[in-house]
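The complex appears here without one of its protein chains, the remainder shown in place.
Should a chain be cited, it is by its letter among A, B and C, assigned in written order, with residues numbered from 1 in that chain.
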């Protein structure tokens, strides 16, 4: 009748992870800097200053979408987890480390997009997702290696998820390299991946 | 005996959304800037400096009330949801995107209210709620379209909620336009809407 | 067998409130400012600079204790609540508004304690708790007025809590007034109240 200890632990790790995702996604807004024009600034001046914040908006929208998709992904994967152990907690922690880090490259991108340093900023941004992708792979590797998955998860499902991760990693690496050539190309490739993933999960349930 | 997977998923989305609401509402306080008058500032000087923060107080109270009402609203709507799917998660994500964005126009309003740029700041603030309102409509549209509601939700109840959203959207658009004429008029209209909504939910349970 | 809707709602309000308390208490640390002495600063210079942060430490410890006690208090009161309704949600929201506001007077106190403006900063700090106390009274008033309490809560218990709130309010008003005369006297009175309350709840369970 009572919840098993294993279920309760799994639940607590999920709740903690959700908390970290929720905070990281909400901290993104701190990257918008209020224009400090002084009390004498006219309406049109403020309007013009707000418009120069478009790089912040782009970075905010991108990172919000990325963290949301990661959360939905994590949410789906956790449905397959039967119990947790210490190695899994550290793998999950490595993944959360990268999730909490995302607001920083986002702020760097917001500062330099549209300026001379934008290629480095975009490469730093895309490169962060290379690391994110690697920690998700570590997560999945640990869950499999330590036999933490539900009995109903088939080898075919496991292989399909490995395929998706390898594909994601390859795209992020390509986006990072592309950024050094043209910032918008690298960032566009990341966005295309996120749209593709969203469409995929969208279709899966239609 | 055990909770169904659908209920558990619904619960997790609700908990994640609550986390985002709770963080966004608590981050509003960061918009208050401590007056930096130096160590020699006298008590009356500090007192005068604190009084000049009234625009921050107005913006804080307004946005706190707005997010609280949105949370209560979200809370009520979620009672009608039976299960969640991927499209709904993205619609819910779009709504959370706008909720996490609210602290930024709040900070802009706090900076410019009472100064020359206040009309643009107020229009930006009210315009944010136009976008918030649209994402709530997307949320409601998705929940209906994908048949995610409980069986006991009647068509009449669904229509009543659509009516409330259309009314809210119209008021926010009017408030945004009014702000360009007089900041206090646009902001006052938003506040009137919030008071009306609070009174409505208040009366519904009296 | 299933949890009632009333219990689930009560639980969700409690979880949301806990989130706000947890965030407000964790944001207090942002009030510590890293000394910016430049790369050439020696160890003893950094050490001296860290020591000048004692007002931040005092403010941090005080507000942390205050929010912790409020949370424990809220925790105890919620055990008496059977169900929630809309008016109660707004009363609870008013209380959360004041809880999220606490980091700001804390930062003001940290900036001015030990300087000429400290009496105003201390009065502002203590005065904030006058408002906090009033919102807790609104909370308790609403819970009683709308008959939301568990059947086992006796009139004697209700009266005892009213007494505690009236006493707390009187002490906070006195502390605010005392602060205008001597900052340390007002702050000391607040601390004395918190120690008294902690000791009371401590003894109640020994």
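As a working rule, a residue touches a chain if its C-beta (ideal position, glycine included) is under 8 Å from a C-beta of that chain, and two chains touch if they have at least 3 such contacts.
Please read all numbers here as calculations on a predicted model, not as lab measurements.
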| item | value |
| --- | --- |
| Visible chains in contact with the missing one | A, C |
| Candidate in contact with the missing chain, chosen from C:29, C:157, C:170 or C:192 | C:29 |
| Contact set of chain A toward the excluded chain (per top definition) | 1, 5, 9, 12, 15-16, 19-20, 23-24, 27, 30, 85-87, 89-90, 93, 96-97, 100-101, 103-104, 107-108, 111-112, 115-121, 124 |
| Chain C residues touching the omitted chain (full complex) | 1, 14-15, 18-19, 21-23, 25-30, 32, 34-37, 39-47, 50, 60-61, 64-65, 68, 71-72, 75, 79, 198, 201-202, 204-206 |
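Rule of thumb we're sticking to: only the chains that are shown with their structure count from here on.
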| item | value |
| --- | --- |
| Required minimum of steps from chain A to chain C, each step between chains that touch | 2 |
| Rounded Å distance, chain A centre to chain C centre (Cα mean) | 35 |
| Intercentroid distance (Cα basis), chain B paired with chain A, Å | 25 |
| Numbers and ranges of chain B residues touching at least 2 other chains | 1, 15, 19, 23, 27, 30 |
